[in-house]
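As you look at this complex, bear in mind that one protein chain is not there, while each of the others sits in place.
Every chain is named by a letter (A and B) in the order it is written, and numbering of its residues begins at 1.
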Amino acid sequence: MWLKFEPRAEPSRLMTYLSPLLAVGLMFLSGLLLFYVLGKDPIEGFRVFFLYPMKDAYSIAELFLKATPLMLCAVGLSVGFKANVWNIGAEGQLLIGALAGGWVALRFEHSTSPFLLPAMILAGAVGGMLWAAIPAFLRTRFNANEILTSLMLVYVAELVVSWLVHGPWKDPDGFNFPQTKVFSAAATLPLMLAGTRVNIALLFALGALVAGWLFMNRSFLGYQMKVAGQAENAGRYAGFSARRSVWFGMLAGGAMAGIAGISEVAGPVGQITEKISPGYGFAAMIVAFVGRLSPIGILFSSLLMAILYVGGEQAQQYLSLPSSISKVFQGMLLFFLLGSDVFINFRPRFVRRRK
Amino acid sequence: MGLDFLSSILFATVVAGTPLIIVAVGELVTEKAGVLNLGAEGIMSVGAVAAFAVAHHTHNPLLGILAGMAAGMAMSLLFGISALTLMANQVASGLALSIFGVGFSAFVGKPYESVALASVPLVPIPLLHKIPVLGPALFHQQGLVYFSWALLGAVAWFLYRSKAGLILRAVGESPVSAHSIGYGVVRIRYQAVLFGGAMAGIGGAFMSVFYTPMWVEGMVAGRGWIALSLVVFATWRPLRVMIGAYLFGGCMIMQMFVQGSGARVTIPAQFLSALPYVATILVLVLISRNRGTIRLNSPASLGQTFLPDA
Partner (left out) sequence: MPNQTAETPRLAIKGIRKVYPSVVANDGIDLTVMPGEIHAVLGENGAGKSTLMKVIYGVIRPDEGEIIWEGQAVTVPNPAQARALGIGMVFQHFSLFETLTVVQNVALALPGDFDLPALAKRIEEVSERYGLPVDPRRLVHALSVGERQRVEIIRCLLQNPRLLILDEPTSVLTPQAVRKLFETLRKLASEGVSILYISHKLDEIQELCHRATVLRGGRVTGTCNPAQETPKTMARMMIGEDLPACSHGEPGAEGELRLELRGLDHPTDDPFGTQLRNICLQVRSGEIVGIAGVSGNGQQELLRAISGEEVVRDHQTVRMCGQDVGHLNPARRRALGMCFVPEERLGRGAVPRLTLTENALLTAHRKGMLSGGLIRFKVAQRFAEDCIARFDVKCGGAASEAKSLSGGNLQKFIVGREIMQDPKLLVLAQPTWGVDVGAASFIRHSLLELRNSGTAILVISEELEELFEICDRMVVIAKGTLSPSTATSETDVEEIGMWMSGMWPGAAEQDGAPHVA
């Protein structure tokens, strides 16, 4: 017997929605297996990793806190991904956004103006967009592959952060730790719910999801991006500007990542350090894919991804496993999703192998 | 600046360029078959940790290399299943491999983070290593340096002189045509992907067992991505990979160069560390400007999924 994939006449709508669930199911199964291989009780491991993160109200609030930057980045990236603009440097854009917004906070550290926070957020968005504009420019002007350039800029951004917190921006009273001063109260995002760490950045993220939905489904520019992604030649034939798609795709990703960055430093982190983001920019790519590049999907997949992050911390605490286990799960999830997607366009069939 | 210093700069450049050569040549073969595997960074990471672990437990660096190679092939097999058998998008599959590989290596490498490995002795080439300046730099080197040269020659011969290489290029040029005259496109692409994975695994092994030698999370530090850029820089021609790799090797040891030159400028270390990444971007821009060159040299089906219609 031999497994064969036969093309379907039309892609299966059912499988489009089932495939992410199948991927999650496969990830759960591999999780059990992984815990078993590591010599842990699989059921206990599963409970700690996947269920503890939802055990009480505070934990669930933490999930939303972690999901916020993921949602922001993913919705921005999904706009570009729809147009086959492969911005994989959201992590760098997030960092530069945090720096730009953080600069405003540090520059006006004694300000109590109500405009300080909006100015920081605006600066964050602009910072992320500037960083994303580099690969956009290199792609449209010199045809340089944006995958490689945007990724290289992640490393550069990390080094810029490292230089600033070790050098010019280091807190003079910070016992030589590589970090800036803690932001003033006026430069910190207000909390949404007392007793939790969830701040109003969650509202930005939800707003971004709505805006993203309107853009992709109702606007002509969103339609043009979709055409550019699915059939480049059709876009050229209709006279849609390919450059505009690249610019818009990159800048949308950059702006959202920048806002995510400033929201982190003006939120749970509270200052600029070398560890602003535990890889949110990369995880957001997975969130975008698992969410089918649709804002509604992204809402759920960002929460799932947040579970993986919190689960990693739980696993470290209760199972004494390295927290990087969450990255293992992230990678598996994306692989399983890509694999499950075969069922959208193909029908599996067992055939006898002919000689 | 003394001759000894020049020699040591050259030595360090060659060492720093070697993993890039090995990984880039592997990726070049993969891409010549029409497959874009963006997972090199992840494969290198897993190769590095597997090699380190085996070298640590067996005290045998050669077994370490073999382990790195095997791990690299296993990783690229994952990519093959996703992108070739299940016909998923190659870009997304490669990204998945990179994310998974970097995470997985950090996870399994945790216990080895504080472990030291004895450094592997250099291998002098009789007579040649006595040449002044060049001898100590080029011919009293890590064994894998010689391997990288042999690999370049072998791959260049394979691609341009052998029938199997011609078939591989034909598959990358037009999988539909290759299929219609009877070649197993998916099978040949699997072989190319596995070769690329093996080389990326060896490249990772070189990093952890020979170069540093130690294991730290994130130690591959973008070399997989730089190797991918090198393939573009080399416009898919093996010998140009070497030039590019040593250029980047030079960039990477710039810090050592600046210290040794006795210059009294104070450049933040981060700026020097950023050099290879900035150089990668510059190089991509320079090469990509000319669309004609890219079109002529890049495999025409690169990155496209092939679906046999049988």
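Please note the rule applied: contacts are C-beta pairs under 8 Å (C-beta built on N, C-alpha and C of every residue); 3 or more make two chains touch, one makes a residue touch a chain.
This is a predicted model, so every value here is computed, not measured.
Interface note: of A:26, A:191 or A:221, the residue touching the hidden chain in the full complex is A:221.
Checked against the hidden chain, the listed residues B:60, B:119, B:174 or B:305 yield one contact partner: B:174.
One chain of the complex is left out; on subunit B, the residues touching it are 162-163, 166-167, 169-170, 173-174, 176-183, 291-292, 295-296, 300, 309-310.
The set of subunit A residues touching the chain not shown comprises 6-11, 218-221, 223, 226-227, 230-231, 233-234, 236-241, 347, 354-355.
Criterion: only the chains that are shown with their structure count from here on.
Work out the mean CA point of subunit A and of subunit B, and you get 28 Å between them.
If you check the complex, the residues on subunit A that touch subunit B are 5, 7, 86, 88, 134, 138, 142-145, 147-149, 151-153, 155-156, 159-160, 162-163, 166-167, 282, 285-286, 289, 321-322, 324-328, 330-332, 334-335, 338-339, 341-342, 345-346.
Taken together, the subunit B residues at the contact with subunit A in this complex read 38, 42, 78, 81-82, 86-89, 91-93, 95-97, 99-104, 106-107, 110, 217, 221-222, 225-226, 228-229, 232, 268, 270-271, 273-274, 277-278, 280-281, 284-285, 288-289, 291, 294, 307, 309.
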